[in-house]
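Apart from one protein chain that is not included, each protein chain of the complex appears where it belongs.
Read from first to last, the chains carry the letters A and B; within each, the first residue is number 1.
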Amino acid sequence: MHKGTNKKPAETPGIVYFNQTLMTAPYLVWALAFIIIPLLMIFYYGLTDKTGAFTLENVIAITTAQHSKALWLALLLSLISTALCLLLAYPLAMILAKRSVSQQSFIVLIFILPMWMNFLLRTLAWQTLLEKTGVINSVLTFLHLPTLNIINTPAAIILGMVYNFLPFMVLPLYNSLTKIDPNVVNAAYDLGANGTQTFLRVIFPLSIPGVISGITMVFVPALTTFVISNLLGGSKILLIGNVIEQEFTQASNWNLGSGLSIVLMIFIILNMVLTGIFDKNGEGTAL
Amino acid sequence: MIKQCAQKVYIGLIFIFMYAPIVTLMVLSFNNSRTRAKWGGFTGKWYAELFSNRSIMQALYNTLLIAVVSAVAATLIGTVATLSISAMRRRSRAVFMSVTNIPMLNAEIVTGISLMLLFITLRVKFGLGTILLSHITFNIPYVILSVMPRMKRLNPSVYEAALDLGASRVQAFFRVVFPDLLPGILSGFLMAFTMSLDDFIITHFTKGPGVDTLSTKIYTEVRKGIKPEMYALSTLIFVTVLILLILVNYTPKSKEKQSSGQNGGSL
Partner (left out) sequence: MKKHLVSTLFSKSAGLILSAALLAGLLGGCGSDGASAGAEGANGSGASADADGGEVIVYNWGEYIDPDVLDMFEEETGITVIYDEFETNEIMYPRVEAGASKYDVICPSDYMIQKMIDNDLLQELNFDHIPNAKANIGQQYWEQSEQFDPGNKYSVPYCWGTVGILYNKTMVDDVVDSWSILWDEKYADNILMQDSVRDAFMVALRLNGSSMNTLDPDELAAARDLLIEQKPLVQAYVIDQVRDKMIGNEAALGVIYSGEAIYTQRENPDLEYVIPKEGTNVWIDSWVVPKNAPNLENAEKFIDYMCRPDIALLNFEYITYSTPNEAARELIEDEDIKNSPIAFPDLSQYSLETFTYLGDEGDELYNEMWKEVKSE
């Protein structure tokens, strides 16, 4: 019912309740001071050297063997985890969307409640679970099954990423799936489509905004993480997030760190463009 | 029937996946050994020691203080911003919304570093204040994004009717418009609260001496081994939230929704 009336006010300015300048000023100042200027500082540091002279060296540094390897590895691992999240989350979102009752509290239980346990502790708990003499392997040994040796490997990092970011995939998917009008699906069946056809031709295309938004929600944090790779990768695997973090906190080479951050931002801008294409209202959310 | 079963098994597996680490942490909180590597028998002593551990209590206090203050501030600024953005022309609205999206889409590490560089350049003393400013910054977008949809759903004629009936603008706003926005504002506040509570990376880069939140404290402890008191605290928080959720969500609905027992049962 709202849909029809919703679109129009989005095009034209809404009601001015109070003095517009007075209302705009606080956020404008805040956004300038704490969003725009800090970003410009990254560009300033990234594009200058230690003496303050302009240089592209810090950005080009991404092409050195160590940095490009860290970036490729980060891209690879985050793409794999995004794909895994999608594969795991889609069936789950479909099951949840079909169940009419109480999936709300179920989602809370399964995805929100764990967030109240600190995320570092939860990730650390995977160490205890996955270690050579950890919980999972103790159980496997007890059952005389072969042991699982993935701790300190890329596989463990992927597991950590999927674990931490799965909720960001499930919820947009669930949202877009519940928005599909059941009549459309029924119509497809009535017109003779079978289950697979209905899924491929009707359900999946309609859920694409959710898929896109889920992918971006998982991909960015996975690409830039340094905590998960540290905790589950045994510090043996250097991702681009680790390199940047170390440049700032240990090598104290802020110029290089900022230069590499600029490279990261390119991927984030790509992401924003992608989200923008599927988000015509300009609201920045697929809700 | 088989399909139903398969679905339940699938949900069950995801549930185990999400909860295995949590159960692990809970078990560790009863471990009578300072190290997580060894099971030293069952004990409840960490729960007692927790409350006399000054630094953990201080970190908890800081975490909650930062979460509450930054959520309140972000809610105020964000709500006002939403009012102004919704009154804007399309072009400026698009600009404002993209700026709003930056902290949400940008990598947390980049946001954290950019704020750190700002504070260093301005020679601001790192401490509670810098953490607060940073948290307010990344919280505002959550508020805007949750109030905005409510804003769009408002029916302008109700407000106009109130004016016609002789209400002042302030009266009309607070009596007519505000109640409609309230759920959005509340949910924005809670989002901001939760995000602030869970943040580690941005705090990591903007914190000052002696000011620790639970997250930064845990990160420092990772190197030396997490103190068991920390597991105990997490377990307490978790159980409290769980009980509250059960109380609030299940009590009034238990008659109408028998099926909710299913989920309760899977606990």
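Structural remarks
One rule holds for everything that comes next: a contact is a pair of C-beta atoms (placed from the backbone, for glycine too) under 8 Å apart; a residue touches a chain by one contact, two chains touch by 3 or more.
In this text, all values refer to a predicted model and were calculated from it rather than measured experimentally.
Considering B:30, B:46 or B:119, the position touching the chain not shown turns out to be B:119 (whole complex).
Among the residues B:20, B:57 or B:94, only B:57 touches the chain that is left out of the figure.
As for the chain not pictured, it touches subunit B at residues 33, 35-38, 51-52, 54-55, 57-58, 60-61, 63-65, 67-68, 104-105, 108, 119-120, 123-127, 141-142, 145-146, 149, 183-184, 186-187, 190-191, 193-195, 198, 208-210, 212, 220-225, 237, 240-241, 244-245, 247-249, 252.
Subunit A meets the missing chain through residues 65-67, 69-70, 104-105, 107-108, 111-112, 115, 131-133, 149, 152, 167-168, 171-172, 174-175, 213-214, 217, 220-221, 234-236, 238, 243, 246, 248-253, 285-287.
Criterion: only the chains that are shown with their structure count from here on.
For this pair, subunit A with subunit B, the centres built from the Cα atoms lie 17 Å apart.
Residues of subunit A that touch subunit B in their complex: 2, 6, 9-18, 20, 23-24, 26-27, 30-31, 33-39, 41-42, 45, 88, 91-92, 95, 101-102, 105-106, 108-111, 113-126, 128-129, 135, 163, 166, 216, 220-221, 223-224, 226-227, 231, 241, 244-245, 248, 254, 257-258, 261, 264-265, 268, 271-272, 275, 282-285, 287.
Against subunit A, the residues of subunit B that register as touching in their complex are 7, 10-11, 14-15, 17-22, 24-25, 28, 36, 77-78, 80-81, 83-90, 93-94, 96-111, 113-118, 121, 133-134, 136-137, 140, 145, 148-149, 151-153, 156, 159, 169, 173, 177, 194, 197-198, 200-201, 205, 214-215, 218-219, 222, 226, 230-231, 234, 237-238, 241-242, 245, 249-250, 257, 259-260, 262-263, 267.
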